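Every protein chain of the complex appears in place save one, which is left out.
Moving on, here comes chain A:
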Amino acid sequence: MIKNSLLLVLFLSIAYSCKEIPNRVEGSRLEINDSITLDKEIENFISPYRDNVNKNLDSVISYAPETYSKSNGEFNTAIGNLMADAVYNESNPVFNKRTGKNIDFVILNHGGIRAIISQGNITSRTAYEVMPFENSVVVVALKGKQINELFDYLSKAKRAHPVSKQVELLLDKDYNIKKALVNSKPVSEDETYYIATNDYLYNGGDRMTFFHPNDSLYTLDYKIRNVLIDYFKRKDTIRPKIDNRFTKLTAE
């Protein structure tokens, strides 16, 4: 009898234990929001870093009368114009002092505008938001032929890649180039032009391949972000506008 019940237990345990429990995989997404308490140790660790960064960033350096966004404008935007013109204004004195030459114009990329400029006070933080990357200004000597390639790129890209105000590029309704002027003059194929951009684009970023080959490259060791900070500090109020530097005719 005892032997039998032992066998029964054994049998039951075999039967029960070997019953397959199906595998289960569960996936979920947990939102990090203010319902979760802060980990004090982590918070205390961050706090001296935060204080130091904020002290530097929150001093007011200029004022924006409106909000400027890169999505506001089809072929040129106020914020893009501001960036390209700032690069021109701040870099040209440096370039001129080093080389005796002047920058002809600036080209940047639309994707490089990383945030809006909100209406209200502008601080150094604004410059960090708009330009978080560490890219610097470079000036490239290009032949007129390559300037035409650059304009061709812009006409095909169909995006508001920022150019400085020395450019006037007009596309017809089919995106063909109708007018292309630099400093109010047509591009001369054999002339050398000095184009300022950033090192990312110079090295082929955003498929801007027209910078190579080139006659010479000047590295200014001037970060785009610092260009913006210096530009803002110089202006009590920024007033960027959409203008006719890069436009397209609409169908009649």
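Just a few scattered comments:
In this text, a contact is a pair of C-beta atoms (placed from the backbone, for glycine too) under 8 Å apart; a residue touches a chain by one contact, two chains touch by 3 or more; residues count from 1.
Rule of thumb we're sticking to: contacts and distances are computed from a predicted model.
Protein name for the hidden chain, per its UniProt entry and selected from "Succinate dehydrogenase/fumarate reductase iron-sulfur subunit", "Metallophosphatase", "Imelysin" or "Sugar ABC transporter permease": "Metallophosphatase".
Touching the chain that is not shown, out of A:Pro22, A:Pro186 or A:Pro213: A:Pro22 (per the contact rule at the top). Check A:Phe75, A:Phe95, A:Phe151 or A:Tyr200 against the missing chain and you find that the one touching it is A:Tyr200. In the complete assembly, the contact with the undisplayed chain comes from A:Glu134, out of A:Glu134, A:Glu189 or A:Asp215. Mapped onto chain A, contacts with the missing chain fall at residues 9-10, 12-14, 16-34, 36-43, 45-46, 49-50, 52-53, 56-57, 125, 128, 132-134, 199-200, 203-205, 207, 225.
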